[in-house]
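Below are the structure tokens for one structure; questions will follow.
Yeah, one chain of the complex is gone here, protein chain that is, but the others are all in their spots.
Coming up: chain A.
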Amino acid sequence: MSLDTATIRRIASLARIRLDDSEVQQAQAEINGILGWIEQLQEVDTDGVEPMAGGSPVAQAKARLRPDVVTDGGQADAILANAPDRQGEYFGVPKVVE
């Protein structure tokens, strides 16, 4: 399967990555090349196989819930220290609601 330029634009939009018209064709060629190579997975018989989601079944088997209590907080200055547009105790963004 090969992705058309409209699909490439849609993916870029979903990923919130601005793609200029001049970049669409190159992205299309590269992504189709990679997807074509990945296509070989379809030949593997995976009927009845449980998908493996995490990185370690051993660790997952011992997964635990921590107590549902507040362990952190009161660090507004540390959290805002890297803000590109700090406004008081808030992150500034362009106006969203008219």
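Please note the rule applied: contacts are C-beta pairs under 8 Å (C-beta built on N, C-alpha and C of every residue); 3 or more make two chains touch, one makes a residue touch a chain; residues count from 1.
The rule we apply is simple: contacts and distances are computed from a predicted model.
The listed options are "Cytochrome b", "Phosphate ABC transporter ATP-binding protein", "4Fe-4S ferredoxin-type domain-containing protein" or "Glutamyl-tRNA(Gln) amidotransferase subunit A", and the UniProt record of the chain not shown names that protein "Glutamyl-tRNA(Gln) amidotransferase subunit A".
Considering the complete assembly, chain A touches the hidden chain via residues 3, 7-8, 11-19, 27, 30-31, 33-35, 37-38, 40-42, 44, 46, 49-60, 62-64, 66, 75, 78-79, 81-85, 91, 93-96.
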